[in-house]
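Missing here: one protein chain of the complex. Every other protein chain is in place.
By written order: A and B. Residues from 1 in each chain.
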Amino acid sequence: MIEARHISKAYPMRHGMNRVLNDISLTFPTGENIGILGRNGSGKSTLLRILAGIEQPDAGEIIRRRRVSWPLGFAGGFNGSLTGEENTRFVARIYGADVPRVSRYAWDFSELRDYFYMPVRTYSMGMRSRLAFALSMAIDFSVYLIDEVTAVGDKPFQDKCRNAFRERRERSSVILVSHNLGTIKQFCDSCAVLIDGRLQMCNSIDEAQQRYEAA
Amino acid sequence: MSPGTGLQAQLQIIHALVLRESRTRYGAHQLGYIWALLEPLFWVLTFYGIFYFTHRSLHFGMDIVSFITTGIIPYELFRETLGQSLNAIPANKALLFYPQIRPLDLVIARLSLEVVTLMTVFIIIMGAHSLYLGELQIDNLLVLMCGLLLASLLGASLGLFFSALSVYTKVVDRIIPIVSRPLFFVSGLFFTVNELPEQARDLLLWNPVLHCVEMVRDGWFRSYHAVHVDLPYLLSWIVGFTYAGLVLERMARRRLELT
Partner (left out) sequence: MAARDAQDDFESLRKARARRLQRLFRWWVGVPALIAVLYYGLIASDYYQSEARFSIQSIDRGSAIGLDSLLGALPGVGSDKDALVVRDYILSRDVLTRLDKEHAFLKHYQDSGDWFSKLSRHATFEEAFDYYLSRVDVEFDTQSGISTLQVRALSAEKAAEFAGAILEYGEQLVNELSRRAETDRLNLAREEVRLGEERLAAARNAILNQQVVTKELNPAESAAAVMEIRTQLETELAKAQAELTEIVGYMRPDSPRAKALKNRIESLNKQVKHENRRLTSPEDESLSSSIAGFEPLLLEKEFATKAYESALASLEVARTEAASQHRYLATIVAPSVPDEATHPRRLLDIITVVLAAMLAFGIGSLLIAAVREHARI
């Protein structure tokens, strides 16, 4: 379970401050996959980073009761000169997880086979995302923060992910941020819309769609 | 979380970072770690040759290998910690994706790796040399360790300051290499303070690295007493730059987030 309380964030722009997030308060309950719909540049990535804890809000606080993942998406955080396995071991270590177990799970889930033992810089974008996701699955978070899942990989892998999430529904949930409604429909149960720095929870995805298109 | 477990968690993270750092720096090729040893050894041999052929007579009780090593290692400790701290954050930006990794952790990890490596090199060279000579003489272990540690801290504090400063201006990247070149010659690698004429001595003692080198020499050699080491001066450099660096880092944090 993760909760945002009165989160505000502004960035200095040429013509004054840009209020990206304006007093946002929302509770994301466990067991429910929630999507956040917003246009590009609406601040959804910022919100995700604040939820993850790698960026500090100007005001407000985040209450985290369970283990939260790092923002998954474009597979930052890998060192290109190290192999997939070495990177996996590193991430496992900093989360205090059982290193060999995580390594095995990630190898299995990512389906990278021999590439797992080669430097990450030899990977394609899709392979990197697969590794990142496999890794996050291996570490078994309670909340998965995902930024634009489109980069995950091909359809079969996306299906695999979706199934994996479904399996863990009991103990982990997904917060998915995207500008693409289709993606959200795939993974999420409910949806919120981020417009003009304000986050509004919607009763159904259709309602979210309406609001999003209206803005 | 209690401070105890907090510290432990922090140590584990730094531990992971250091391992990753060492892999990146040294694991790439087979030579890897040996390279860390080779570089100081190279200097030792070079200056051994120069001293030998110029018949430079050393202070009583000093032999060439120990003299060079006690000069090179503290200098390298300073220079490497400075360079690595400067570079730590920009080089590892991607790692900040993980919430438990703070920028400071990146710096500490790099520093730890450098310090551990250089201290090990020091032990290896001096150990081998002592075995060769058949005797181990350390005048004052405490002073020796302090000299090495303070050299590391000096580099770290300056690194902290300059890495925060580099967020605001690119000049830093250019100034550091320019300054470090003459520093090589005036930090006591080739001379001892006691043998300098008075004016040169007073001038050179403004260099804090020189004080570190003198401490290491004092701690190792029984016959050398570094009477001109000014510990408060050295500490004020360290404390001053650390404080300024932390303040600057706070201010620079927002800038870092944007990039």
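Operating definition for what follows: a residue touches a chain if its C-beta (ideal position, glycine included) is under 8 Å from a C-beta of that chain, and two chains touch if they have at least 3 such contacts.
Everything numeric here is computed off the predicted structure, so don't read it as measured data.
Undergrad: Just one of A:Arg39, A:Arg171 or A:Arg198 touches the chain that is missing; which is it?
TA: From the options A:Arg39, A:Arg171 or A:Arg198, the contact with the absent chain belongs to A:Arg171.
Undergrad: In the full complex, which of A:Arg39, A:Arg66, A:Arg104 or A:Arg121 touches the chain missing from this view?
TA: A:Arg66
Undergrad: Quick one: which of B:Gln84, B:Ser112, B:Ser166 or B:Ser187 touches the chain that's been left out?
TA: B:Ser112
Undergrad: List the chain B residues touching the unshown chain?
TA: Those residues of chain B that touch the unshown chain are 5, 8-9, 11-12, 15, 18-19, 22-23, 27, 32, 59-60, 112-113, 116, 119-120, 141-142, 145, 194, 222-223, 225.
In this section, only the chains that are shown with their structure count from here on.
Undergrad: I'd like the Å distance between the centres of chain A and chain B, where a centre is the mean of that chain's Cα atoms.
TA: 40
Undergrad: In the complex, go through chain A and note every residue touching chain B.
TA: Where chain A meets chain B, its residues are 11, 52-56, 68, 70-71, 76-79, 81-82, 86, 90-91, 93-96.
Undergrad: In the complex formed with chain A, which residues of chain B make contact?
TA: Against chain A, chain B makes touches at 9, 12-13, 15-17, 19-20, 23-24, 28, 94-101, 257-258.
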